[in-house]
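With one protein chain held back, the other chains of the complex are shown just where they sit.
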Amino acid sequence: MEIPSQVSAFVQRALEEDIGHGDITTTCLIRENARSRAAYIAKSDFILAGIHFCNTVYELIDPGLRFIMLAKDGTHVRKNDILAKVSGSTRSILLGERASLNILQRLSGVATLTMNFVKKVRGTKAKIFDTRKTTPCMRFMEKYAVRVGGGNNHRFGLFDGILIKDNHIKAVGSTKKAIDAIRGRNHLSKIEVEVNTLKAFTEALKAGADIIMLDNMTAKEIEQAVNMSKGKVLLEASGGITLDNVRDIAKTGVDFISVGAVTHSAAAADISLKIQ
Amino acid sequence: MEIPSQVSAFVQRALEEDIGHGDITTTCLIRENARSRAAYIAKSDFILAGIHFCNTVYELIDPGLRFIMLAKDGTHVRKNDILAKVSGSTRSILLGERASLNILQRLSGVATLTMNFVKKVRGTKAKIFDTRKTTPCMRFMEKYAVRVGGGNNHRFGLFDGILIKDNHIKAVGSTKKAIDAIRGRNHLSKIEVEVNTLKAFTEALKAGADIIMLDNMTAKEIEQAVNMSKGKVLLEASGGITLDNVRDIAKTGVDFISVGAVTHSAAAADISLKIQ
Amino acid sequence: MEIPSQVSAFVQRALEEDIGHGDITTTCLIRENARSRAAYIAKSDFILAGIHFCNTVYELIDPGLRFIMLAKDGTHVRKNDILAKVSGSTRSILLGERASLNILQRLSGVATLTMNFVKKVRGTKAKIFDTRKTTPCMRFMEKYAVRVGGGNNHRFGLFDGILIKDNHIKAVGSTKKAIDAIRGRNHLSKIEVEVNTLKAFTEALKAGADIIMLDNMTAKEIEQAVNMSKGKVLLEASGGITLDNVRDIAKTGVDFISVGAVTHSAAAADISLKIQ
Amino acid sequence: MEIPSQVSAFVQRALEEDIGHGDITTTCLIRENARSRAAYIAKSDFILAGIHFCNTVYELIDPGLRFIMLAKDGTHVRKNDILAKVSGSTRSILLGERASLNILQRLSGVATLTMNFVKKVRGTKAKIFDTRKTTPCMRFMEKYAVRVGGGNNHRFGLFDGILIKDNHIKAVGSTKKAIDAIRGRNHLSKIEVEVNTLKAFTEALKAGADIIMLDNMTAKEIEQAVNMSKGKVLLEASGGITLDNVRDIAKTGVDFISVGAVTHSAAAADISLKIQ
Amino acid sequence: MEIPSQVSAFVQRALEEDIGHGDITTTCLIRENARSRAAYIAKSDFILAGIHFCNTVYELIDPGLRFIMLAKDGTHVRKNDILAKVSGSTRSILLGERASLNILQRLSGVATLTMNFVKKVRGTKAKIFDTRKTTPCMRFMEKYAVRVGGGNNHRFGLFDGILIKDNHIKAVGSTKKAIDAIRGRNHLSKIEVEVNTLKAFTEALKAGADIIMLDNMTAKEIEQAVNMSKGKVLLEASGGITLDNVRDIAKTGVDFISVGAVTHSAAAADISLKIQ
Partner (left out) sequence: MEIPSQVSAFVQRALEEDIGHGDITTTCLIRENARSRAAYIAKSDFILAGIHFCNTVYELIDPGLRFIMLAKDGTHVRKNDILAKVSGSTRSILLGERASLNILQRLSGVATLTMNFVKKVRGTKAKIFDTRKTTPCMRFMEKYAVRVGGGNNHRFGLFDGILIKDNHIKAVGSTKKAIDAIRGRNHLSKIEVEVNTLKAFTEALKAGADIIMLDNMTAKEIEQAVNMSKGKVLLEASGGITLDNVRDIAKTGVDFISVGAVTHSAAAADISLKIQ
């Protein structure tokens, strides 16, 4: 539920990057009044995310184009599925092809990898979260793709969530002092503290943290923390989470598992635009 | 060799995305005049790319920071290597941490994957090229990272290279007509034609293409094309290229191999910023 | 602790608005190399806020100017106090005069009114908060001025705090359903609910709200709510708060009192720039 | 009669400030296809100004919304009057609520205060003018609100009117020299000179000023100036004008009275949006 | 075939420059609901270019206006020909008058001068090209006008064509080394070399240039170069080309003649807007 200008400003820049002063091939070869129909086709299996952004791409190029979505975000599409159709000026369709695919492929890749993590933890209490390790300038789109893939969003940036890290604690002297300092000035936010030892965890617990992030700790340590916390705080596991170890982490009873890879290392989904 | 404003406009947006109206944790906990030193440390082995962009991040946040690069782009860095140091206001360092890492990790990931492809084709004539399948709005940075990784850049966008595709040929009637139409209006560019059969290849060859892209063709077909062309045109293999099959393609004698994966599916390099 | 670009973008627009294609009087009358010293002087008593933004104004006009702050934000300045001095090109000083004063006068006005509310509630537990009723496009500056005046900031916008209002509750059916729906999708934020009757208050209390905003309720009703809550939730009084009634509200034992007037109806502080 | 892009650029920034990456409460609680009707309702008596800017707010959020104005700018509205209605997507209405109210409340506040000054001088020759003491970046809107309230606009900025002040005169040596210097280079504008003594007034009169601003002078002095000028120049009173003293100033026979307070110290009108 | 945002961003800036905070004459004199019809009329003979940009001007001012083109770009219009009609709000038409005329007059001037050069070389093999000597920020429009006038576009900027000049050659040591260095890193572009002596021409020919620019050479020298090249490279004459000497240059058999004057020294076509 953002304002449309944010999406269109991003898409506009993506188009300018790709098109610059014009498509020099198409201008020579395709007549101005040529018309076509084209289809977005899945070339492999994946979770679709961002199909409506393709519509934004075309609206910015040519309001005369007609774009019809044939699959919804979140659908598990199969190879050869038709995802959407676009019809109208051939020139306009070709102008928007690459920019729309680059967005759609990346977001579907993020949603698909997120879903793979989500499936791994099914049956446990743990929820998959993203991080701030996103593609620069695409965070709002990638966090959306994480939700489409069944994941949850951690704080959007430095401005909308409190996360006390090592450096903050050192600067004030102790976890307790850090939490007190925040409570004295920010009354409306939950306070999360990052720890990487059980000792630090105990301090954070005593100091009254609302959420504790267990960073780069083993499944065994995490389990101990879960037992020690007795449900009084929310626990988040973070750092070095992979598809191989995520289920073991989830089984510890931790509440959240945050995974940088879902945004920083997702491979693009394979999609193509075919003019018919 | 771009103008500085392009880099700083991108970095500015990345910072605004992450910082918004301010870092609410750090503002409460770190005094305005606190000073620190911090180091960028490799957490795995990779090819470094984009370290000077971290400098841009800090210049935009606080001209009082001092940033020293300790490794050059293109270096094969090892786990635990220190890549750069930054010193000055603790608040400013923390503000730039995530944005600088997100850029550096992605570009180093692109350079590393590119280098892996480049190594695979060593000893052959083939050069590795990128495509337009880049992260929206980061193309100039990612194409730079491809060069750092030993790769070559294909056209930057629709505006700076002629590439005649299927749809263009259909629109005009034949490859010959398409090439002639371009030659009549654009005298300064080489003309590349995309083909996906040997029949189409032969037509493009006869029609006088300067470069022919062999799209999604088998190594065997590519080899035939190489033989048929007798060095009269440049040949580019494209589509479905992986680290597994790239050497076989390279051995056919093709001139260029273009790989979308180097930009759309590179995993981020693992790097962290440690305050000392 | 924002990034400098946000401040300078705002100041830039303010300068363009006032200066346009140039100061047609000064260009004719003041020589390019004329030099002056000028002083910002308080024309009445007030709490100073935003003096460093005047520096930003001059940096954008002419890096050759020298700006020296003589009073800090938060100081209770007296009529005729010198707040800052600026020296250098006379033309540049005149260009920045009005824009810098317009910012400084407004922010000092906000800080002063905030402080008046803060003083009224001294000795009680209540803290003064601002609202989203700020001057369009100046929110980050005005929220800063509120803090300078001893007040606290409520959420910055719709994006960084949960506030369930009447319309939200109607849409889902009950306060309980609304809180549960949020808890299912947002695990990191405190949940605030706005109520305007004791009945609604009781529902919110039972439903597990973290903070309850008592909107437009009488001091008596607020007192009842305080008693009923037994410290289990944070209570915020809001709506129709004035300098006349704020102390009565504060004495009820409520935790926060939010006041739209501190930003939407503060009179500007009286300040002038005198060239010496 | 501005170009639409100026209004929409301002409104866009106001929306981005308030909404950021999205309304996190509403996204969870209100379904995408929920529809509502809402009304803008006066909570006190005031002069309405800026109602059409609310339309701009909604157009930028969602072209599917329907906005109907029920009162015109300049109307003296009464408590409980319905000013406008908006219907369509509930989510979209909630997104635009605060930004539209913040604009409307401020502008109506400016118009109302202006009208109060205008009423005070009724029956005299004097006209009420605004100044450049406006909210940064809102000048075009606030000067509009002044006109709605029955006031007149002084120069918009440094670029569209000549006003010779003390510093200018000192720089050139005398009022005469200043006026001559301007006449030699600017043939199309009227020349206004600011004076704060009768002696300076006499000089300006002799030197051939078109308009003379009597700054911070007493009603008695102003009256003398009026008598001395014998209608040969336009006279403007300025500085320290309040609702208490404006009528006395007006009775002196001065042509214009400029009042900074109408833009820098107007209290916001009280307006709310009720969803029905 | 650019993206619409590029045109509208330029036109928007042109409108802001001319209109600023509003048309102060028209606002006073023309009622908001007044309607008119107006016609764009040629005041002399010229080649029309850019008529559709007038449409963009009006779309940005007021979507309610109706704009009808009566002549196409490229038409040789005669004095008193009606080029287009616009009808709707009188205020809106007057707002767009000057900005639209300034664009149309300049572009038609460019097209007309280009056509004069094109006519001069008719019957020869030579084609007329533009240069990068364009009006800052209007290059995409002016290069379009050159094409409308029958000319061809040279590279758009430094980014989309290789042109090795004197300084480049000096830096590397020889023309051969320069060409080899480029070939080693850029495989997709033709390489053009600028020479100003026959000696340098011979070197460039041997070194394998694709195109050679003969800069400021006499018709006689150019003829020699044509003979020496035997059709192996494309030859471009450049520097000091005027309507007086262009035919002599063209008769040498050179392929291209590039003329800075068509963009940097074209006189505006005479066009006016008449309200009926």
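As written, the chains take the letters A, B, C, D and E, and residue 1 is the first residue of each chain.
The working rule: a residue touches a chain if its C-beta (ideal position, glycine included) is under 8 Å from a C-beta of that chain, and two chains touch if they have at least 3 such contacts.
These numbers come from a predicted model, not from an experiment.
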Shown chains in contact with the undisplayed one are B, C, D, E
Answer key for E:S8, E:N102, E:N116 or E:N245 versus the chain not shown reads E:N102
Out of E:A49, E:A145 or E:I164, point to the residue that touches the absent chain in the complete complex.
E:I164
Return the single residue from D:H21, D:R155, D:H168 or D:H264 that touches the missing chain.
D:R155
In the complete complex, which positions of subunit B touch the hidden chain?
1-6, 139-140, 143, 156
Interface with the unshown chain - residue positions in subunit C
12, 15-16, 19-23, 26-27, 60-62, 91, 95
In the full complex, subunit E touches the hidden chain through residues 10-11, 13-14, 17-26, 28-31, 34, 36, 90, 94-95, 98-99, 101-103, 105-106, 109, 132-140, 156-168, 171-172, 178, 181-182, 185-186, 189, 260-261, 264-265, 267-268, 275
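We take it that only the chains that are shown with their structure count from here on.
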Enumerate, in label order, the chains that touch subunit A and subunit D alike.
C, E
Between subunit A and subunit B, two touching copies, which fits better, same or different residues at the interface, with half of the numbers shared as the threshold?
same
How far is the middle of subunit A from the middle of subunit E, if each middle is the mean of its Cα atoms, in Å?
45
Residue ranges of subunit C touching at least 2 other chains are 20, 139-140, 156, 159-161, 185, 189
Classify the inter-chain contact topology: is it line, ring, star, complete, or other?
other
